[in-house]
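Read the structure below first, then the notes.
Every protein chain of the complex appears in place save one, which is left out.
Each chain gets a letter, A and B, in the order it is written, and its residues are counted from 1.
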Amino acid sequence: MNSTVANYFSEFESYQKMVDWLSGIAGFDTATLVMVVVISLMAFIVINAMMLVGGLGTYAERKISADLQARIGPNRVGPYGILQFLADGLKMTMKEDVTPAKADKVLFNLAPFLSLFGIFGTLAVLPISSGLALSHLNVGVFFLIAISSIVGIGIFLGGYASNSKWSMLGGMRGASQIVSYEIPVTLSVLSIVLLAGSLNFKVIVGGQTGMPTGWFIFHNPFSFMAFFVYSIAALAEANRAPFDLPEAESELVSGYHTEYTGMKFGIFALAEYIEVFVLASVAAAMFLGGYNVPFHLGGDGIIGQVLQLGAFVTKSLLIYYVVIWIRWTFPRLRADQLMVVCWKYLTPIAIFNLVGSAVWLYAFKGQSILQLVLHSGGSSAGGH
Amino acid sequence: MFGLAWYLGIGFVLFCTGITVMIARKSIVAILIGIELILNGAAINFVAYSKFVTQDLDGHIFPLFIIIVAAAEAAVGLAIVIRFYQIRETIHIDEATQLQS
Partner (left out) sequence: MFHKVLIILSSALTVASAIGVLVTKDIVRACIFLFFSLFGVAGIYASLGADFVAVTQIMVYVGGVVILMLFAVMLTGGPGKESAGSKGYLLIPMMGNKITFGFGIFSGLVLLLTMAKITKSVIASVTISEVEGFASTVERIGSLLVSEHVLAFEISSILLLGALVGAAMIARPRKNV
C-alpha cells in the first residue's frame, strides 16, 4: 500500500539495469542508496516547484486583484510583469534583517521556519500524479492534516517572540483560528474517506474518474455539502480573506509578522501562499477527481503521468483563482463572528454530513446519486 | 543494536525527565508538561513491546487511549490553571495552600 516515487521508477527495466551496474561498480547492493537519491532528487524538484508556485501566487494575487479593481497591476519586470516576484524576492534578501531588541531571539528566528516546515511536510503526500507523487502513505490524508497544524505553532511563536502587542494579538488569533477550523476540515474530509474506504490518497483518487460524473463531489448530497464546508474551513485555516484575522491590516498593522523584516517576512508570505495551493490541491484530490485524466488518456506510462500532473495542476490552480477572487470580493469577519461560524455552523453541518454519508453508504450500498437515477430510469424503461 | 532495550531506554529517559520536571519546576503549566513526558515514555514501551514481544496490534491501541486521556487531562488541567490564576493571580504551585488551614 505504501509506495513512493522510487517504487514507480523501479518498474522500469533501465532503473534495474542502472542499480545492477552501480552495484557492480561499488561492490555492494546499492538499491537503498539509489532509492534515497531518487527520493531526495524528487523532493528537491517538488519543493522548488512549490517555491515557484508560491512566488507566482503573489504575482497572481496582485494581477487578479488589479483586474478585479480595473487597474493594470505589475507590468514592468518581464513580459506582463511576470518576473515581479523575482524582483520582490531579491529586494527582500537585500533588506536589513532587524530583530527587535526586546524580542526572544531564538524563538523569533525559529518561528518562520516552523511554519515553512509544516507546509513542506505536507508536500510529502501531495498526490500530484499516480506515479510521480513523493509517496502514497496509507495514512496520507491524516498525515497531511496533522502536519499542517504545525503552521499554527509557527504563527503563535512569531506573534509571541516579537514582543509587540499587535504581533501577540495576531499570533493568538491565528493559533485559535487554526485549532478551531481543523475540526470542520477533518470532519468533511472524513466523510469522503468513508466513501473511498481508505486514508491513502491513491485509493481516494482512484475511486473517482476523470469525468465529473465520477467525482466524489457529485456522489451524494452530503459530499456536495462537505465540499463547501471544506472550502470555507480551509480558507480559514490558511488565514486567507475573509478570515485573515491574524493579519488584519486595519486593526493589527500586519498581525503576527509585523516585526519581521527581509527574508523572514518573505518566508511567512511564501508559507501562506504554498499552504493555499496545498489546501486547494487537497480539495481537488478529494472532491474533484484529483489527477484523473478523462477517458484515462495516456495510460500509466510517462506520458500518462505528465497528463495526470497537468490535470492535477489545472484543477488546483482553478481553485487557487477562486480563493484569490474571494479575497478581493468579501469583507473581513470580526473575531467573534469567526468563532460563531466555526462552532455554531460549520462543525454541526460537518457532523451532519459525516452521519449522512454513512447512512447513504448503508442505505444505497455505495452507489452514487447518478447511478441511482440511471438505474431507476433504466429499469422503469425496461419494465414498460 | 536497535532492539527492545533501545526503546525501553528512551521511554525510561522520558519518564525520568518528566518526573524531574514535575519535582523541580514550580509553575503548574510546567508540571503538566512533565506529565505529558511521563505519559509518552509509557506509551513508547507499549508500542515497543507490541513490536518485539507479542507481535500483535493491541500495543498500538494503548497509546491511542493514552493520547486521548492526555488530551482530556491537558484540557481540564489547563482550565484549572486558568481558574486558579483568576483567583490567586499566580500559577505558582506553592500558592495553592487553601486546604492547609
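Criterion: a residue touches a chain if its C-beta (ideal position, glycine included) is under 8 Å from a C-beta of that chain, and two chains touch if they have at least 3 such contacts.
Because the structure is a prediction, the values reported are computed rather than measured.
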{"item": "Of A:Val53, A:Ala103 or A:Ile153, the residue in touch with the unshown chain", "value": "A:Ile153"}
{"item": "Identified contact with the non-displayed chain, of A:Ala175, A:Leu252, A:Ala271 or A:Leu288", "value": "A:Ala175"}
{"item": "For subunit A, the residues touching the chain missing from this view", "value": "1-2, 32-33, 35-36, 104, 106-107, 110, 137-139, 142-143, 145-147, 149-150, 152-153, 156-157, 160, 168, 172, 175-176, 179, 182, 198-199"}
{"item": "Those residues of subunit B which, in the complete complex, touch the missing chain", "value": "2-8, 10, 12-21, 23-27, 29-30, 32-34, 36-37, 40, 43-44, 47-48, 50-53, 55, 57-58, 60-61, 63-65, 67-76, 78-83, 85-87, 89-92, 94-95"}
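Note that in this section only the chains that are shown with their structure count from here on.
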{"item": "Centre-of-Cα separation between subunit B and subunit A, whole angstrom", "value": "33"}
